[in-house]
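In this view, the complex is presented without one of its protein chains, the others remaining in place.
By letter and in written order, the chains are A and B; residue numbering begins at 1 in each of them.
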Amino acid sequence: MFKIINLILSIVLLFASSAFADGHKLKVGMITTLSGGGSGLGIDVRDGFMLAVMGSKDIEVVIEDDQRKPDIAVQLADKMIQSEKVDVLTGIIWSNLAMAVVPAAVNQGKFYLSPNAGPSALAGKGCHENYFNVAWQNDNLHEAAGGHANSTGFKNTFILAPNYPAGKDALTGFKRYFKGNLAGEIYTKLGQTDYAVEIAQIRASDADSVFFFLPGGMGIGFMKQYAQSGIEIPVVGPAFSFDQGILKAVGDAALGVKNTSQWSKDLDNKANKKFVSDFQNEYGRLPSLYASQGYDTGMLLISAMAKASVNDMEAFRDALRSADFDSTRGQFRFSSNHHPIQDIYVREVIKEGDTLTNKIVSVGLQDHSNAYVDQCSM
Amino acid sequence: MTAELLIEQFLNGLQFGFMLFLMSAGLTLIFGVMGLINLAHGSLYMIGAFSAAATFAFFNSFWLSLLASFSCAAIVGIVVEKTIIRKLYNRDHLDQVLVTFALILFFSELVRWIFGAFPLYLDVPELLNGSIEVFSGIYYSKYRLFIIFVGLIIAVFLFFLIGKTNLGIQIRAGQHDREMISALGVDISKLYTLLFGIGAALAGLAGALIGTIQSVEVGMGEPILILAFVIIVIGGIGSIKGAFIASLLVGLVDTLGRFLIPWVLQTVTNPSDAMSVGSAIGSMLIYILMAIILILKPTGLYGKQLS
Partner (left out) sequence: MISEKNISYISLISIFFIAIFSEYFNEPYLITLLSRIIIFSIAAIGLNLVLGFGNLISFGHAAFFGLGGYVSGILAIHAFNSELLISWPFLFNGSNNSLIIWLFTIFFCSLLALLVGVFSLRTSGVYFIMITLAFAQMLYYFAISWPSYGGEDGFSIYVRSTFFGINTMKGINFFFICFFWLLIILFITSKIVNSPFGLALRATRFNLTRVRSVGINPFRIQLLAFVLSGAITGIAGSLYVDLNRFVSPSLLSWQMSGEFIVFILIGGLGRIYGPLIGAAFFVAFEQFFGSYTEHWQIFLGIIIISTVLFAKGGIIGFMLKYQKNE
């Protein structure tokens, strides 16, 4: 019954939008986190995206702040779809907000391009032809960290993450690729910033390496306390705790740490060089991972607009699927469940003058897709 | 599990407890004497950390930044007391909760406006870096020992201040009967401002000490504020002694709980489940502790009996 309502709703909306839309114009609704905790990420995605679409006169962008609250995000999505009549939605940073907004939005005939969150539910059974993830599937960077641990020869790793769905996915992703033993597996409290207890357990274990996923302030606290404890066991983590926006706060404790990322400032391709210098000129700071994802999302959108009008949904979807744009990551294409197939690199934190930043040391996983392709019936 | 690990975790609990005491001492004093519920205490903690980080960025000195943390927090505290808080002493708890809740909104957003949305940086000085052998075979972080040390000094200072000095007599008198001290010719508004300033300075100092090994970011004060409230309620509001004992109790229960519960559960179920169930219980533990204590002793461990 619900599917029928949806179908009717989408048809009605399709007619409504094609009746009123004028030619080539495209309206984007961006819902992202601009105030409150974690707003740094949203600001970077917004700035990256706006940098990409800056030259294009045919794109109109409406930006709203979700305050990192799922209920606000849902209401903003309603507003964008019902009142603003946008064609494409994007911008959400957090998986829990994405889960709240994306299914309803794509079922109402809108496109959603994810510049950051990639929850497994939207890659597997819940995949949708109008949902495209331009960043990564949530497990990807952790899988690469597992792969990197193998190739470095780690045999006994201690792993930890916060006790919430993304944390569990992270450890599952790591374990999917890691072939050695686990010296310990800990779920910490979400939002915890003191890791004395966990560090003592790491010290007491006979681990030869540590893998952690602790986004935001949690990771800053962990890295500083870990460095301060004097434990010499090497640490591996996803890029989130070692990215440009956050490195300054972690300080020298991060120096030399290997982290996995699909992007790096020093990636040697034309699109990336242009992006890094344009971003610095425009905003006066170094771009982060999140900014690159926002930028790629904008570039993807522009490339699709050049091929098809958004009013022709089939053609526009095909145009998006072909991903015919110069990504800052170099090679970029979509898997059948609309998630990136891309190289995931291993980076090392270094110092350039006084500034902490990352450089690529190796390729962690080549042409990496995701584990949920088979579960998606698209 | 080894005895070394257990002792190290015990020290961790102690360190956490002393840190909580810095926060709760000011809170309980302010409540005991002025009858004020100050939700904005966490904002003063954040202000301490941010002023320390800003000072650190300029002068690159940990000790200067410590100095900046408690002096800036004290100044902000005194200004807020003189402009806003003062009007709340004769109001009911509800107005106090609301105004200080609004102060949290105000300060958080103001700090974000000034310093931006990304976390700032503070670093441990060379002197306190690394760990030291406390007992044979047991190594412990120098910096964390330093925090325990600072906590001890502050505790001794406060007990001396309240037990032995003239100011202490006024404070104790104020806790029993507010009209009496003004009848004694004490300038009550000066006393209040001074006390609020001391509370703010302690919160600011705690912010810098903790910010150094954690992250300095907006919103850092709120989780610790809730904990500090849990503590003063467990200890009995207004009692420094109660706050001290409750701080150590909460520090130890929280630290050992989230470490021991999963370990115990592992004997009955598989490690992954034990870990996730255990950490869930661990994060609820102090609230359970508080509920139990209040059910048994409705005014906390050392609180005055209700009339």
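Here is the rule we go by: a contact is a pair of C-beta atoms (placed from the backbone, for glycine too) under 8 Å apart; a residue touches a chain by one contact, two chains touch by 3 or more.
Not measured: the values here are computed from a predicted model.
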| request: Kindly state which of the options B:Leu20, B:Val76 or B:Leu103 is in contact with the chain not pictured. | output: B:Leu103
| Residue of A:Gly40, A:Gly91, A:Pro119 or A:Pro340 in touch with the missing chain, whole complex considered | A:Pro119
| query | Given the contact definition stated above, which residue among A:Ser56, A:Gln75, A:Asn156 or A:Thr172 touches the chain not shown here? | reply | A:Gln75
| message | Counting contacts across the full complex, list the positions on subunit A that touch the omitted chain. | response | 2, 5, 34-35, 39, 65, 69-71, 74-75, 78-79, 82-83, 95-96, 99-100, 103-104, 119, 163-166, 168, 187, 189-190
| If the missing chain were put back, which residues of subunit B would it touch? | 31, 37, 84, 87, 91, 93-95, 97-99, 101-110, 112-113, 226, 229-230, 233, 237, 276, 279-280, 283-284, 287-288, 290-291, 294-295, 298-300, 303, 306
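The rule is simple: only the chains that are shown with their structure count from here on.
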| field | In the complex with subunit B, residue positions of subunit A that touch it | value | 35-37, 39-40, 43, 163, 168, 185-191, 193-194, 196-197, 200-201, 203-204, 216-217, 220-221, 224-225, 228-230, 245-246, 248-252
| remark: Within their complex, subunit B touches subunit A through residues 1-2, 4-5, 8-9, 12, 15-16, 109, 112, 116-121, 123-124, 129-131, 139, 141, 143-144, 210, 212-220, 223, 255, 258-259, 262, 271-272, 275-276, 279-280, 282-283
